[in-house]
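All protein chains but one are shown at their positions in the complex.
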Amino acid sequence: MDTELATVKTKSNTFRFNKAKKKKCLSFLMFLTPAFLFYALFMLIPLIGAVYYSFTNWNAASQVTRFVGLSNYIEAFTNDPYFKESMLLTIKYTSIVVIVQNVLALLIALLIEYRNRTRNLFRTVFFMPNMVSLIISAFMWSFIFTIVLPQLSEYGLSLLDQGWLGNPDVAFYSIIIVAIWRGTGYMMIIYIAALQGVPVHLKEAAIIDGASSFQNFIHVTIPMIMHAITICVFLTLNEAFKVFDVVYGLTGGGPGRSTQVVALNIFEEAFSGNFRYGYANAKSMILFVIILIITIVQVYVMRGKEVES
Amino acid sequence: MKKNRLSSIFNMVILIAFGAISLFPIYMVVINSFKSQDQIFNSVLQLPTTLHFTNYTEAFSQINIAQALWNSLTVTGIGIAGIVLFGSMAGYKLARTPGKLSQIIFLFFMSSMLIPFHSIMITLTRMANMIGIQGSTVGLGLIYIGLGVSMSIFLTTGFVKTIPKELEEAAKIDGANEMQTFIKVILPLLSPILVTIGILNLLWIWNDFLLPLLMLTNVNDYTIILSVNTLFGEYNNDWPKILASLVITTIPLITAYVFLQKYILDGIAEGAVKG
Partner (left out) sequence: MKKLFMILSVMTTLVLIVACGNDADTSETTDEGANASDDVELKVFIDQPRFKTYYEDFLDGFTEYYEEENGITVRFQLEMPGPNEAAQILQTRLSSNDSPDVFTLHALNNIPVYDNAGYLEDLSDLPFVENLLDAPLNAVTRDEKVLAAPLETIYWGYLYNVDIFEAYDLEVPETISEMETVVETLNENDVTPFIRSFQERNIPQLFLPLVVGALAETEKPDFFERMDNNDASLKEFEGFFDMMDIQNQHGTDRPFEIDGAQGSNMFANEEAAMWVQGPWYAESILASNEALNFRVAPLPINDNPEATLINASVSTSLAVSKDSDHKDIAKDLVNYFLESEASNDLFQDLLFNPVSTNHDFEPFPWLDEAMEYVEAGRSYQDPPIPNAVKSESERVFQTYLAGSDSQDDVLEALDRTWEQSLALD
């Protein structure tokens, strides 16, 4: 493979190569065009369109769309308290979910690692919630929060008697509970796979050295599964920042705007109230850039900590 | 020895506790879907004394389940087929064509994986409408190809690099053209990763809510998730029927999960680690 590459490079000026190149081009196109076509139609063009419209006043009511320069962006940053609040709420939500979900998933993965006969059973059980669609999970939990938990509280568990969805201070955590309930199993599967990749001789060596199991975990296991941690944090970070379905199904962002996450804020800007598509597009661009920066930083920082194995 | 035993029991207890929490909501929904509204309000924890199958028959009559299932299958089927086929074609070619251009195209596809759906949803709706596929399940399936193909390219490219080139060359010598080689030689070799891609997309497309909500215009075209959502309308908040419909919606995937769990779980681990 390498030698061929080398010859291609050295002979790149010859006629023979040009003919080969043409043929290669054709086959290249043949293989890439279908994917590219769909990608262009349903991803690329809408994206470019969204960027363009973010600079306009496009809305449902007026038939003329005007170019308004940066004013949408300026409004989002300076004159939209709801957007700012929803962004802060999303950041708070994301920090909690990313940490809890990964710690919990890793913990469960470690516990399962020690089981032999029941390992598969537990894996199956913990992943089960992932089979339920997000919006359906939200509906299921509405039932749990409004009917089941209040009744359960009568058995001396008065802690469970909360306004789970109705109390603005509690509703936020209810959403987190559902997100963690549904998302942890997925991360657990990835952690289990990573843990299985830790060579037994390394763990044994640590034990012979007399390392306690916690130190063993910190100094041997963690570095070995850093790759998986990077991925899981990346996935949860991404998911959490874009959270929509669960909130939509559980509280609709309410009561008031107390649980309005940023994706919901954008959605409502576009599809309710004044139907300001252009402005909503501008806000979604800001969300995009924020997610992009945060995930790039995260992957960059965490990659640096991974050990080559 | 003794200590080990103790910690093993402790470990088991924690796992069972977490496991119970994990299954509790599903269990609650299932047992209550067989109760009357009164029973739900008075004794939600008890097992049903009599089975109210009427909840199910009513839910069935409210949403045309057979039609909704078929719609979900159409959308998911088209989506997955396109994503797997076109994605693997592109991924294979990109992996086998070293050079700057391939790298750029690859990055170009990859960069889209970070785009929040909310950023394109408005213009995507307009686009679908322009080319006349809004409101059709087939059209919705096609849209999923566009949205999902990047991930598929990403995973196949990584996988193709582990396949030795000799096999293709052998096929070439036998006189097969490139497409034939791809279909006959490469695709079978790719099958483990294709299964992974299929599963990841199945979970996504089958369970997706917002895109079908924006794209499907006719009640008769609603996917199963959308059909259940309409049951939650303002005037229809009766739990027995809702719970029954939740169970009906969830059964197909849970069944698939029970039979295919090894592939699903391995597929997810695979999909992530390859990233």
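The first chain written gets the first letter, and so on, giving A and B; residue counts start at 1 in each chain.
Assume a contact is a pair of C-beta atoms (placed from the backbone, for glycine too) under 8 Å apart; a residue touches a chain by one contact, two chains touch by 3 or more.
Keep in mind the model is a prediction, meaning the values are calculated, not measured.
Checked against the full complex, the candidates A:G166, A:G197 or A:P223 give a single residue touching the omitted chain, namely A:G166.
Listed by residue number, the positions of subunit B touching the unshown chain are 101, 123, 125-127, 129-131, 134-135, 213-214, 217-220, 229-230, 232-238.
Remark: the residues of subunit A touching the chain excluded from display are 21, 24-25, 28-29, 33, 36, 40-41, 44-45, 48-49, 52-53, 57-65, 146, 163-168, 252-258, 268, 271-277.
Following the convention adopted for this analysis, only the chains that are shown with their structure count from here on.
Inter-chain centre distance (subunit A to subunit B, centres taken as mean C-alpha positions): 16 Å. Those residues of subunit A that touch subunit B in the complex are listed here as 1, 5, 24, 27-28, 30-32, 34-36, 38-47, 49-50, 53, 108, 111-112, 114-115, 118, 122-137, 139-141, 143-144, 147-148, 151-152, 181, 185-186, 189-190, 192-194, 227-228, 231-232, 235, 238, 241-242, 244-245, 248, 263, 266-267, 270, 277, 280-281, 284-285, 287-288, 291-292, 295. Remark: subunit B residues 8, 11-12, 14-15, 18-19, 21-26, 28-29, 32, 40-41, 43-45, 82, 85-87, 89-90, 92-94, 97-98, 105, 109, 112, 114-124, 126-128, 131, 142-143, 145-147, 149-150, 153, 165, 178-179, 182, 203, 206-210, 225, 228-229, 232, 239, 242-243, 246, 249-250, 253-254, 257, 261, 264-265, 268-270, 272-273, 275 touch subunit A in the complex.
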